[in-house]
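Here's the structure we're looking at; comments come further down.
Note that this complex is displayed minus one protein chain, with the remaining chains in position.
We just call them A and B in the order they show up, numbering each chain from 1.
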Amino acid sequence: MLNLRLLLFSVAFLSPILQIKGDDFKEEMFIKPLPPSHLYVYFQFLTLANGEESFEHSHLAPRSLGEIVSRYQVEELHLTLTEGQWKHNTWGYPVLDAAPGAELYAWFAPDVVDVDTQWKKLSSTLSGLFCASLNFIENMNTVSPKMALWPTGAYSKSHQNITSQLRYASLPREIVCTENLTPWKKLLPCESSHGFSSLLNSRMIHNTNYHSIGVHIRRMCSGSNCLDTSLEIKQTVALVYDFKILNTMDWSLRKLFGQGLPGACPLSSSSRIYVDITSNSSYPFKLLPEPNSIMFSHRGGSKTELAVYEINHSNMMNIGAKYEMRNKIFVNIPPPLTFNRYVLGYGKEFGGIVTELSNNYWAPIDVVLLENAPWWLPIQLSTLRINGEAESKLIMSQYYSPGRSRQKPYHLELLLKLPPKSTTTVTIDFEFVFLKWQEYPPDANHGFYVGSALLSANLPTAKNYTSLPITGSTFDSIVNASKPWYPIVFRTNGGMVSLPTPDFSMPYNVICLACTVVALAFGPLNNICTKEVVLKIIVVPVSLRQKIFNIFKKKKD
Amino acid sequence: MLANIKKVFSFVILLFTLNLCDAVEIPERFQKSNHTNNWAVLVDTSRFWFNYRHVANALSIYRSVKRLGIPDSQIILMISDDMACNPRNPRPATVFNNAHEQINVYGDDVEVDYRGYEVSVESFVRLLTGRVPPDTPRSKRLLTDEGSNILIYLTGHGGDGFLKFQDSEEITSQELADALEQMWQKRRYNEIFCIIDTCQASSMYEKFYSPNILATASSLVGEDSLSHHVDSAIGVYIIDRYTYYVLEFLENVNPSSKKTMSEFLAVCPKKVCISTVGVRRDLFKRDPSKVPITDFFGSVRRVIITTDPIDIQEVPKRRKNISLNKTKVQEKREYLPQFPMHLVKTTV
């Protein structure tokens, strides 16, 4: 034992730590037409900081984020703020999927004992940083997924219990607007003055079908033996433009963002724009100006062509595409795995959640489905049906943590094997809960949002797959990156239910009435127990005339 | 260690203000103010789309105080509902003060500290009195001290003696007065200027009893505060009269302008406002006609120029962090599979 430690120590001591690099900043933009009617624009701003050092010095990495990471001992963090719903059926798969509203999940370092407290502190701090209501994240809407989420960063081998350090929460009601984008932009080394981030004009990007901003922090291996790690801070923006709103299919940076690209951020080591021109064969368009180079990638049975633009530091430029043919009939080939989720039932007493998973591929696909029902939507595990069956052979593993009112949500995870070319329906029933009147939000009759379910899939094919491989962080890493599996985490669409509401103007009346009824019992019972029965002479009531007469009589006296 | 850092900081601030003083100097005719910093608490208490104008009101004041120099970190902006990115807004990410789209009061650089359901009577009173939960981030705290001048702006639907929050609860004038008194006792302010733009707004300040508060209201008790005009594209009233004229007035103020508070208090005469603007001066020790408007709306610092040399040598060097020298046992790390492969039965 001692020997081993000595050995490790010497290795640590001798290994050249001379490799200390400064921070590195890269900006990338990925544009993919989603024929026939949409355009996907994805920005990623990568800041690579030396992860071992505490955050007293940083050159390019945002100090506020670095401090959060070191203060709360966060191993990996993912925060997205999204408006709109990604349509997987027609748009294919995004580079990074995000749940509507706010979504936050993080792994804490193995030596953090009180994860829940750290998690609460982390979410409150982030709420201040990003002007979002993340402080509404509490134990009652937090789960720690057992199978659906895995750290994308490098983890030490000895570290066994990863899921116990993971916390996941989503706030489907969260609105995303300029006030979230403003602090997000301030984290970038060039803020919004130079580089790609100067394109992010809030008026243009909020006029899209789908927009999502995100911050993803993970530890990346530096060096091949992965003894050292560096901290990767990835800030992303995903936008889906609708050609109908743009009024034309021909797009250009000026049309999308209201201005041309004023050049790269001077602090970036590389600024590149990738345009996916795979759809060029079916929907021909011409890129202007000509790209610097074209990359071909064969990955998992799918062919991708990327036009690459290297952006210089100073020159203003505008990239655009001109479509050559109009009104072509488009056949949508759905991606290998599609899904749909909806709420069943009528009335405000009982209901059900249905998740339909379609495997369009010829081989079985393994997925993990995470249903995360808030405490006010108690699901009943005994009503779980898969294709109508209570005991399904498709379930390979199952985890269920029942919820408690006002304390924790209902959390169900299913590891399913979806048979080839089939649709699997997962149904679960719930009962509506009657809340206390002060627990209802001010707009109680607007309805209550049910967060999206997580769907973690192990795709056997890279069709429609745009995500980066786990070892890479830039888009050039997808070239010929064939793997046996292509893991991806999807978010299904969320739902909305309207809970039964009490009359909010009634508290005093109700309290008075209910107490009156109690008093109706108490009074007579008290009389019965404390008084005795007697006969009392009935006094004939004096008539009014007699009364008046009596008054006069008295006066006479 | 901390104290040292503080010293360094205060020195830097001093240097900074020394630079600033060349640009802006407070004219002699104004009464001296003791304040050292400026804060603003801007509250829109109304939810729902048809209350668009209240959001526009709060954002108008936000725009002005920010332009006049109060930094975002010292502005607490509470907005009850999202109007800018509301699906009903035909021009996303904008809130205009005017149907002609003269001023986008929302702007491209905005930080809303409390929004949506976070805006409640409880969080407002907690913010004022400083009794916030321990995890509250800095941007959601009112970190004022006895040298702070605070501008409080409230807009929403009010009645005689109360102001509604989000159509579901209300703060009474007594509660507001008590919160301000608590602030005074905790030395959380130097002076407060309170603007209330609601119906029967003056009822809100009638119960105030703490010193150094100047208050103005868009209407007297029994009067309604009226809105200014409709934007037919948005479909609702887009701003209230009082705040419309306040914004018009403030647009002509710059950090060096010599406008006084009394000019501000007379900003909306009855013939344009339709309601009577109420003012409460008795708690305020200075004469509003001698108070520069930037005492509340801007962040113009009082600067004392010293001719004595400052000994910079005293500033100690920062000690190196000891933890850096700690040898760390390096562990080999690896990327994990992204799927619970160990649970999947491999069918060969």
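Please note the rule applied: a residue touches a chain if its C-beta (ideal position, glycine included) is under 8 Å from a C-beta of that chain, and two chains touch if they have at least 3 such contacts.
Here is the rule we use: contacts and distances are computed from a predicted model.
Remark: of the listed names "RING-type E3 ubiquitin transferase", "Phosphatidylinositol glycan anchor biosynthesis class U protein", "Large ribosomal subunit protein mL44" or "Mitochondrial import inner membrane translocase subunit", the one matching the undisplayed chain in UniProt is "Phosphatidylinositol glycan anchor biosynthesis class U protein". Across the whole complex, the hidden chain's contacts among the shown chains comprise A. Within the whole complex, the absent chain has one touching residue among A:V113, A:I245, A:V533 or A:I551, and that is A:V533. Even with one chain removed from view, chain A keeps its contact list with that chain: residues 346-350, 375, 378, 380-382, 398, 400-406, 410, 431, 433-438, 500-503, 506-507, 510-511, 513-514, 517-518, 520-522, 524-538.
Simple rule for what comes next: only the chains that are shown with their structure count from here on.
Distance from the chain A centre to the chain B centre is 30 Å, each centre being the mean of its Cα atoms. Across the complex, chain A is touched by residues 47-48, 80, 82, 84-85, 91-94, 106-113, 115-118, 133, 135-140, 165-168, 321, 323-324, 327-341, 343-345 of chain B. Interface residues of chain A facing chain B in the complex, by the touch rule stated above, are 5, 8-9, 11-13, 15, 52-54, 56, 83, 120-121, 124-125, 127-129, 131, 133, 135-136, 147, 150-158, 162, 173-179, 182-183, 201-203, 206-207, 219, 221, 225-229, 366, 368, 396-397, 415, 417, 441-443, 456-458, 470-471, 485, 487, 504.
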